[in-house]
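The complex is shown incomplete by one protein chain, all other protein chains being positioned as in the whole.
Presenting chain A:
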């Protein structure tokens, strides 16, 4: 009964009868015999009869090989026929013959300069539309935020607290560690250069200004962009995939209220705090390294810090935080809302969100630098 046992493997025997070849198939043949069978069938020339009277069992792959061999010979004008099939073997042969697919000519992908230009145009237009939809969602966020101020009962405090914990509290260890290490590196590198001029003590100014003005908040924003923008996209995107967002709309729940305001607002509240923590951790790392490397005592570091560094520097750094937060949050939520119905689009939008958020943060930082330079802060 069982045709797959190795013991009674089938085979192909070729016998010449004058000019004609008689191809005898015997036993049970299956997918495993296909390569060998194909190779031998391909060598057959001239008129041939495939005799299946000895075949006990074949599968669709073998039937396909026989039929294509016959068609190949027939196309060359040689006589080729399949004979002797009975019972199950004939049924499979007939099923496969009926199902042999007809290749349909597919229009190849269009080529040429025109297509390239079209693609470039589509990219430019797509980029502009992406910017517009970013502005649209930003507007939605601001509108819903003010709506919540007017009707505080609609505000979702629980969701806000939950997101504050996820984007703020849980990011503290990584942000603090990263900033501490940056402080260490700055002190180490700075002292090596400044020692050449005998100006080691200025390493305090170097650390303080670079961390407070730029590095503390910028690196925090980049870490948060990687961690939180992707989380927003994945969470909102998977809700979009399972039609939860459509369900919200039909139930009269506004996704802006329920999903976007708590997330973006949590970032706006938490990013300045994370930035402040990053500043403290960076200064601590710098002070530690200055002490070890240059012998600047913590007390001296503090004195030098309070004398030489204006509070403006810290303000310039922290004032950027809410702007970065809005950029990261809105970009993450927007990407989530653009997820389609497939798992693949979720992955694509998540990585697009992280790239866009980091780019936006760095671009905004550059614009801030020019702005502060111009107003002379």
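One rule holds for everything that comes next: contacts are C-beta pairs under 8 Å (C-beta built on N, C-alpha and C of every residue); 3 or more make two chains touch, one makes a residue touch a chain; residues count from 1.
Simple rule for what comes next: contacts and distances are computed from a predicted model.
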Remark   = The chain not rendered here carries, per UniProt and among "Response regulator", "Lactate utilization protein C", "Sulfoxide reductase catalytic subunit YedY" or "ABC transporter ATP-binding protein", the name "ABC transporter ATP-binding protein"
Query = Which residue from A:64, A:180 or A:368 sits in contact with the chain not drawn here?
reply = A:64
Remark   = Sole touch to the unshown chain from A:96, A:171, A:187 or A:354: residue A:96
Task = Based on the whole complex, identify which of A:20, A:88 or A:154 touches the chain you can't see.
result = A:88
Key: Missing-partner contacts on chain A, residue numbers   = 1-2, 4, 30-32, 34-35, 38, 59-61, 64, 68, 88, 91-92, 94-96, 99-104, 106, 340-344
